[in-house]
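Right, one structure below, let's go through it.
Missing here is one protein chain; the remaining ones are kept as they sit in the complex.
Coming up: subunit A.
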Amino acid sequence: SAAAGPERPQVVSHVQQALSYTVFDCKWVPRSARLLCLGSAARGTGLIQLYELHGARLELLREIEKPKPIKCGTFGATSLQQRYLATGDFDGNLNIWNLEAPEIPVYSVKGHKEIINSIDGVGGLGIGEGAPEIVTGSRDGTVKVWDPRQNDTPVANMEPVQGESKRDCWTVAFGNAYNQEERVVCAGYDNGDIKLFDLKTMSLRWETNIKNGVCSVEFDRKDINMNKLVATSLEGKFHVFDMRTQHPAKGFASVSEKAQKSTIWQVRHLPQNRDVFMTSGGSGSLHLWKYEYPAQRSKKDSEGSEMGVAGSVSLLQNVTLSTQPISSLDWSPDKKGLCVCGAFDQTVRVLIVTKLNKI
C-alpha cells in the first residue's frame, strides 16, 4: 500500500466498476471525460462499452456488440473531430469504427491470420506530422502497418523469412514520427526479441533479445526524435533504452529493473511528462517510475564511436489494486494524473495520481 511520504505522488482510487465481461483494453476518448472498455463477452462476442465519469461513478452511455472478441484499440490515427476507434480482434480483423454510427465499420480488413495482440496509431489527434497510420502485431508473427486511406493491403509488412518458424508478436508501438517522413515501429515478441523497423528506409534498424517474452513496448513520445523506449517482459523485468545514440555494434544503451515477481503487462508514459511512466503487473499492482538522465547521455568508446549511456530509474509509488493481473492501462491526455486500468478480475478502475506537478 501507499507510503505516507507527504511529497510522493499518491495513487487514489476514484471509481471502480464491475463488468460482466473480460476487459482487454481500456482507452480514454480524447478531449472528454469518457472512456472505452474493449473486451470479450462470455458468449464469445466482442464488446465496446462507452462510459462517462460522473462524480464518483461511471455511467454507461453506450454498449456495442460485435461478432468477434476485441483485444485492443487505439485513437492514435484519428483526427480530433472524428475520434474514430481502431480495433484489433481475436480473428485478426482490423476495424475502424465511428462510435456515433458503429453498425458498419469505416474501415475493415482481415489483416492477420490470428489474433491481433496489439495495436497502435500515429499521425492523429493533432499530434505530430505525417500520414495517419495504424500498426498491428499478431500471433501470426507479422507486424503490419495500415493507412486508413488504402484498403486491403498494408503499407508495410514485417513478416518472418520463408521457412522460419514464427514467433508471436505481443506488442507494437510507433515512434520517431517527428516529421512527415520519419517513422519507426518497435515490435516485441514472445521469445524476447525486440525489433525496430524504420519505415522511411523500410529496413530493420535494430534488434535485440531480452531473454523473456516482451509484453509491452512504448516510446516516451511518439512524435519526437526517438528519446526513450521502455520494454516490459515476463518475470517482472523491464528495460529502458536510451534511443538517442545508436552504437554500430552495441545498439542502444539500457537500464533494467526487476520490479515484481510476476509479468509486467503494460507500460504507459505520462502524456504530460515523458520521464514518468507506470507499469502494471500480473500481481495486480501498479508501479510509478521516474527516469533520471545521466550526466552525459553519450560517450565515445575505445574506437571513437558514440555510444549511449543509460540513466537510472527510481520508484515513486506503488499500489496493489487487485489480485488479478492489470492488463491494460491508459493515461488521460487531457487531465494530468487521471488514468484508467482494466484487470482480469472484470473490473475497470479510474485512478488519480496526485502530486505529479512536484516531480
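Keep this in mind: a residue touches a chain if its C-beta (ideal position, glycine included) is under 8 Å from a C-beta of that chain, and two chains touch if they have at least 3 such contacts; residues count from 1.
Going forward, contacts and distances are computed from a predicted model.
Colleague: Of the candidate names "AP-2 complex subunit alpha", "serine--tRNA ligase", "Myotubularin" or "Dynein axonemal assembly factor 4", which one corresponds to the UniProt protein name of the undepicted chain?
Modeller: "Dynein axonemal assembly factor 4"
Colleague: Quick one: which of A:L199, A:L270 or A:L288 touches the chain that's been left out?
Modeller: With A:L199, A:L270 or A:L288 as choices, the missing chain is touched by A:L199.
Colleague: For the chain that's not shown, point to the residue among A:P102, A:G130 or A:P294 touching it.
Modeller: Candidates A:P102, A:G130 or A:P294; residue touching the omitted chain: A:G130.
Colleague: Would you write out the residues of subunit A that touch the absent chain, in ascending order?
Modeller: 2, 4, 6, 10, 12, 14, 31-33, 53, 55-56, 79-83, 100, 126, 130-133, 145, 147, 149-150, 153-161, 164-167, 180-181, 189-193, 195, 197, 199, 202-204, 209, 211-213, 234-235, 333-335, 338, 352, 354
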